[in-house]
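Here the complex is missing one protein chain, while the rest keep their positions.
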Amino acid sequence: MGGRAKLSRRTFATGAAALFSAPAALAAPATRQVETSLGRLDIPAAPQRVVAIDSRIGLEQALAFDLPLVGYSHSRARPWVPVPADVPFLAAPPNLEQILMLAPDLILCPDSAPNSDWWPLARLPAIAPALPSNHRISWQENLTRLGGWLGREEVAVRIIAAHAEMIAAIRTRHRRAVERTLVAAVHYDAIKRRLLVRSAGTRYGLVMPAQVLAELGGREVGADRLGPNGEVTLDSFGDVLGAVDGILLIDFGDGGPQALAREPLWQRLPAVKAGRVETVAGNCTFGSLYTARYLARAWDALFARLSA
Amino acid sequence: MTGRLSNALIASLLFIGAMLASLLAGAKLLPPSSLLDLLLGDDGEAALILWQLRLPRLALGLVVGAALGAAGATIQAATRNPLGDPGLLGINAGASLAVIIGSGLFALGPTANAWLASGGASLAALAVHAVAGAPRGPSAPIKLTLAGVAVTAFCLGVGQAIALADPERFDVVRNWRVGALSGDGLALLPAIAPPLLAGAMLAAVLAPRLNLLALGEDRAAALGLSVGWTQAGCLLAVVLLAGAAVAAAGPIAFVGLAAPHMARRFGGADQRIVLPSAALIGAVLVTAADTLGRVVAPPAELPVGIVTALIGAPVLVALARAQRSEA
Partner (left out) sequence: MPWAARVPVRTGRAMRATLRRSLVVDLGLAMACIGLGLFSLTLGTMPVSLADIARALAGEATGPVQLVVLEWRLPRILAALAAGAALGMAGALFQTLLRNPLGSPDVIGFDAGAFSGAILAMLTGAAAGGVALASFAGGLAAGLLVYAAAGGGHVERNRLILIGIAVGAGFTALNDWLIFTAPLDSALIAASWKQGALAGIDRGRLAIGAAILLALLPLGLACRRMMDALALGDDKAMSLGEPPGVARLCLGLVGLSLTATATLIAGPVGFVALIAPHAARRLARSAGLPLSTSALFGALFLLGSDCVARLLFAPRSLPVGAVTACLGGLYFVLLLRSRMRRGADS
C-alpha cells in the first residue's frame, strides 16, 4: 500500500511538472489552428505528449506520424503494431483523470460515440485538443485528414503511396488469381458455430480485411447473403462459400480454426479441400496502416496459393 | 376418455410436425421430398447438413426442452408453486454465470461446463430459497419468483462486468447471454448426459411422492412422507436438469413454466403423468421456437432464448390475469 502511494505520488509529480510547464509551451507561437468536426482547435505544431484513445486506429496513426506517445487505451496493441515498450496501456474504458495526469498536449479519439465511456471525445478537449478519427471512412482518408491537421500531409502521402506500391506489386504478381478468383476473409465463432465474414461491407462496420481486398481489386462474396453482422450459419456454408476459391481464416487465438477443422461442412468446401486456406493470426478487424500492411501480406500469401 | 385420446393425437401430430419442420427449415431449406433419400443414405451436402447439423440440433433441442419441462414440472409440484420455472427462479442465470466464468475466464470445455453449470444452478437455487426465507402459504410463489428475479439480476450484473472488462471478450460473450441451440449437439449431448440422466431419474423416482405432497404438507407428513427430504431431492433434480440444459444451450426462459401448465391441462394433475408429458411438451416447445427463430430472418438466426421469452412474456401476463386471486 505504501509503495503504491509513493508510486502514485511520483507519477503525480511528473504529471504536475508537465502540467504546470504546459502554459509555457502554449506561450510559444508553436500552435496550429485546425478545423475539425468539433470546430476550430489550436493544436501544438510539434506535439510532445500524445494519447491515443483507441488502440486500433489512433495508436497506429500516432506511430505513423512518429508522434511521441505517452499511452493508449481500448485493447492491447496487436503484435504487428510497433509500439515502443515504454508506452503504457492505460485503463479501459479510458480514465479521464489518468489521461489528465499524463499531461498530453494532443489526443486522438474516434468519433463513433462522443458521449460514451469508451470514446469520450466530447470530454477530452478539457484535457487537451482532441483530433477525431472516423470508422466510416477508409484508413487512408483518416490518415490524410490527420496529416492535414498536423501539417504533415507529405507523411500521409508517402505512407499511402508506399502501401499502394505494395498493393500494386501484389496485383502484378498474382494478376490472374486476383482478377479471376472469388475470396473471403472469415472468423469462426466456435461457441455459436457460425462464420463471420470480414471481407464484405456489413453493419459491423468498415472492416480492414474488406478495405484491403477492395484495394487489391479482389472479388468477394456479396453482403446480401450474410446476416447483419456478416454471419454465415453452418448450413449455408456451401451456399455462401461453395463458389469461393480461397479463404483467409482469421485466428483470434480462441480455438476457432481448430474447431472449424472438425466441421465436415467446412471440410467439404472446395477451397478447403484444395488447401486454399491461409490462416492469419490476431484480431485484424479494425486498424490503420500497420493492420493494412499486415493484411496485404496475408492476402498476398492467399493469392500466391491460388496462383500455384 | 375420447377427449384424452384426441388430445394425445393432437399432441403427437404437433410433435411430429415440429420435428419435421426442425429438420427441413433453416438458412438452407431442405426439400421435404428428399428427406427419405437423405436419411437412407446420400453423401451430398444436404445429407451432411441433415446428419451433422439438423439431427444433432433436433436432438439437442428435444433433450434441452425435455429437461426444462421436467425441471419445471418437478419444481412446481415440489414447492406447490404454479410459477415454478428454472428461468424465473434464477436457476438459469446462476448456471449461465458459471458458464461465463468457466469459459470466459478459464477457457473450460463443454464437459467441465456442464458440471460447473449444475453447480452454479444449485447455488442460485439455494440463494433464491434463502432470500425468500423458505416461504409457505398462498403468497409463497410470488416471494420465490421475486427472489429469483433478484438473484437473476445479481448473476447478470456480475456476468456483464466480466464481459465488459475487455471489449474483445465482450464481442463474444454478448452472444452467450441468450440461449441458442447452435452448439455442437454431437459433442454436447455426451457431455451433459450424466447430470441430465441423474436429474431425470431422481425426478421420476420422486414423482409419486409429489402426488402426496399435493394434498398439503401436513397431510403428506401425516401419510408418512418426509416432506423436507422430498423437497430437497426435487430441488437437486431440478438443478441437475436445468444446469445441464443451460450448459448445452444457455438460458432459455418460460419453457419450464409453460410446459407443466399445458401438461396438466391435457392430462390432469397426477405427477406421474405430468412429469413425462411436461418433458414432451417442453421438447416440442423448444424445437418449435428454435425452428421459428431459424426461419424468421434468414440468413441470420434468432436465438431460441429470445423467441421463447418474446412469446412467453405475454403468456405469463395472460396467466397472471387468469390466475385465481391469492392475497
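Labels for the chains are A and B, by order of writing; each one numbers its residues from 1.
Definition applied: a contact is a pair of C-beta atoms (placed from the backbone, for glycine too) under 8 Å apart; a residue touches a chain by one contact, two chains touch by 3 or more.
Keep in mind it's a predicted model, so treat the numbers as computed, not measured.
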In the complete complex, the chain left out here touches which of the visible ones?
A, B
Per the whole complex, from A:38, A:96 or A:304 the residue touching the absent chain is A:96
Among B:50, B:88 or B:292, single out the residue that touches the unshown chain.
B:88
Given the contact definition stated above, which residue among B:20, B:146, B:187 or B:204 touches the chain not shown here?
B:146
Touching the hidden chain in the complete assembly: which of B:157, B:190, B:228 or B:268 does that?
B:157
Since one chain has been left out of the picture, which residues of subunit B touch it in the full complex?
83, 87-88, 127, 130-131, 133-136, 139, 142-143, 145-147, 149-150, 153-154, 156-158, 160-161, 163-164, 167, 170-171, 174-175, 177-178, 253-254, 300, 302-303, 305-306, 309-310, 312-314, 316-317, 319-321, 323, 325-327
Contact with the hidden chain only, please: which subunit A residues?
8-9, 12, 15, 19-20, 90-93, 95-98, 100-101, 112-113, 115-120, 122-123, 126-127, 135, 203-205, 228-229
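Here is the rule we go by: only the chains that are shown with their structure count from here on.
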Across the complex, what residues on subunit A touch subunit B?
74-75, 92, 118, 189, 191-194, 225-229, 231-236, 238-240, 252, 254, 263-265, 268, 283
Would you tell me which residues of subunit B are touching subunit A in their complex?
26-28, 45, 48-49, 52-54, 103, 166-168, 172, 175-176, 180, 182-184, 299-301
